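The complex appears here without one of its protein chains, the remainder shown in place.
We call the chains A and B, going by the order they appear; numbering starts again at 1 in every chain.
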Amino acid sequence: MKPHCDVMVIGAGPAGLAAAVAAHDQGVRVCLVEREARPGGILKQCIHDGFGILRYESKLSGPEYAQCELEQVIDRGIEIFPETFLLSLGRGKTGFELTLQNRWQGVFTLTAAALVAATGCRERTGRQILLHGTRPAGVYTAGTVQRLINIDGYLPGRRCVILGSGDIGLIMARRLVLEGAEVVGVYEIRDEPSGLTRNLVQCLDDYGIPLHLSTTVTRLHGEKRLEGVTVCPVDAENRPDPARAQYLPCDTLVLSVGLIPENEILEPLGVELDRATGGALVDQTLMTNVPGVFSCGNALHVSDLVDHVSESGEIAGRWAATHARRVRRIGASQPIALEGELLYLVPQRLDPQAKGPVNAWFRSRRTLRQARLEVWAGERRLLERTYPLVRPPEMERIVFDLDGQAWAGQRFRVILREVRSGG
Amino acid sequence: MDERTRALVCIECPQGCCLAAKQHGDEVKVTGNRCPRGLEYARRELVNPCRTLTTTVRTTFRDYPRLPVRTAGEIPLARVFEAMAAIRGVVVDRRVQSGEVIIPDLIGTGVALIATGDLSHQEEG
Partner (left out) sequence: MTLNQVRAALARVGLVGIEADEERGAVVLTGAVASWDQYVSAGYAAAGQGFRGVVNRVEVSGLGQQPMALPKKADGSLDGLEYDVVVIGGGVIGCAIARELTRWSLSVALLEKEEDVAKHASSRNNGMVHPGFAPTPGSRKAYYNVRGNRLYDQVADELGFRFERCGSLVLLSASWHRLLYPVAARRARRNGVDGLGLLGRRAVLSREPNVWPGQRGAFYLPSAGIVAPYEVTAAYAENALQNGAAIHLNTVALGFTVHHGRIEAVETNRGTIRARAVVNAAGVWADRVAELAGDRFFTIHPRKGSIAILDKKTAVHQSMVFGLLRLKGVGHSKGGGITRTVEGNLLIGPNAIEVPGREDYSTDPTDLEYLMTHHLSLNVKLRPSDIITYFAGVRAATFEEEFIVEPSRSIANLVHAAGIQSPGLAAAPAIAADVSEMVAAQLARQMEVRANPNFRSRRQVSPRLAQLPLTERARLIRQNPAYGRIVCRCETISEGEVVDAINSTLPALTLDGLKRRVRTGMGRCQGGFCTPELISLIARETGQPPTAVTKSGPGSELLVAETKVGATNGGGGHQ
């Protein structure tokens, strides 16, 4: 018996759409499952511009970018199951078995030779950063506020405090002000902002919204609706100093305190995760440790540019098709050792058998001025690049070639170090 | 003599140069930039900062109560709230497609407000 399709893509956000197109273009049968009614993922609510600078060389809004990607899927006639929920994943005789549910077909099973997980990420909540006090209405994650305002057309509060200087938080600060709410300030526990500079300028400075660094919210007040928060400066170890705590009246707290890749659905298959990214451990084909299971987009690691998300979708889709057609020989992949100031590097492993250039993405642990990145295979340096500035919020992308040699026994290393001037 | 100094962070590229821009009348002097784009950026920010405005407009459709829109080009930052007030009065009652013009000339800027979402594939009304 043949499986229902060669490549099953889970999630029709930017990563999944790109993966479906790339897999289809390899000549295999592709299916796309999406739990929401409309494809596009989180881009549907990201109505601000700045998407597609690399991919389309223009600053599109999120819905426009999604539309461009979706049109390619529609043009190819790729089968999409909208509003279809993946209940569980397993293995059957003809490949992976997906148990799905929707309102038209009820509960049904589809099989696929290869899987691409493009399941995105979720937002960290207040309790997950150990916020204390009461649990009133008016405490939202930035993404929920974005959905309420941009899709549903409702304002969640009048006087808002934003915790965390992540990009969504900054963008929602501007959105709230434009829609008539007051934003008291953005509070960031770290000593530098987490968002892109462009957003700091155009979302905060433009509207006179203050950013308070090394300051956090420690307590929520109010029984029914939020009445205020305690904000408190922190020391170098991020410990709040109660002596300098301050009460701020507000009816809304917007949390922009991090994103967590969603990979729970893969766990029953035994997919291993990277603690640094929260996503799967993959080789340069974006295949996980489970042959035939690929990961991409924000489920693999949280990106700050959608262009990178689409690119990883393309890679995963292309290789998933290769896998489904059984034309790939899987080599014994080897881990890449990270040295210096790297927070993480994706992929985490290299398969010496996989041909073609290697795309990799990394983040630094801290802000570096004049940094050098090197990629080594044994005693050979494959790549060297210098950067005038590397910041943790801004992901960097590199490409290098394994030029087809036998790498057995070679040790792969990637090093990121600050270059001291004159030293 | 009209003189003021502003500290700016250049957003033309990820380097994020810290600029100091001084204005003497019509002349703008910039320091801290590492390339000509920084100079141009600072000039623009001092003389007439402009932005693309992205927001939503009301629709009459229950399945899609708000349509995302943006300005087709940049409009002066100083007029953003005026533009928001004008947009507030608009209600879209047809199944527009992405790119369609919603307001041809937004508050006399000569810049159009265009749809960035697509209502054409929706079923119910």
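One rule holds for everything that comes next: a contact is a pair of C-beta atoms (placed from the backbone, for glycine too) under 8 Å apart; a residue touches a chain by one contact, two chains touch by 3 or more.
Please read these numbers as outputs of a predicted model, since none were measured by experiment.
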- Message: One chain isn't shown here. Among A:Asn102, A:Ser214 or A:Gln410, which residue touches it?
- Response: A:Asn102
- Query: Which one touches the absent chain: A:Leu148, A:Leu213 or A:Ile415?
  - Reply: A:Leu148
- Message: Out of A:His132, A:Arg366 or A:Arg380, which residue would touch the omitted chain in the full complex?
- Response: A:His132
- Note on the structure: Full-complex touch with the removed chain, picking from B:Arg43, B:Arg58 or B:Arg95, is B:Arg58
- What residues on chain A make contact with the chain left out of this view? 35, 83, 85, 87, 99, 101-108, 122-123, 125, 127-128, 130, 132-138, 140-141, 143-144, 147-149, 151-158, 177-181, 223-225, 251, 264, 267
- Note on the structure: In the full complex, chain B touches the hidden chain through residues 56-58, 66, 80-82, 84-89
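Everything that follows uses one rule, which is that only the chains that are shown with their structure count from here on.
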- Item | Interfacial residue positions of chain A with respect to chain B in the complex | 44, 47-49, 59-64, 67, 149-153, 175, 178-179, 197-198, 200-202, 206, 388-389, 391, 394
- Message: Which residues of chain B touch chain A once you look at their complex with the stated criterion?
- Response: 8-9, 11, 14-16, 49, 51-52, 54-56, 58, 65-66, 68-70, 77, 80-81, 84, 98, 116-118
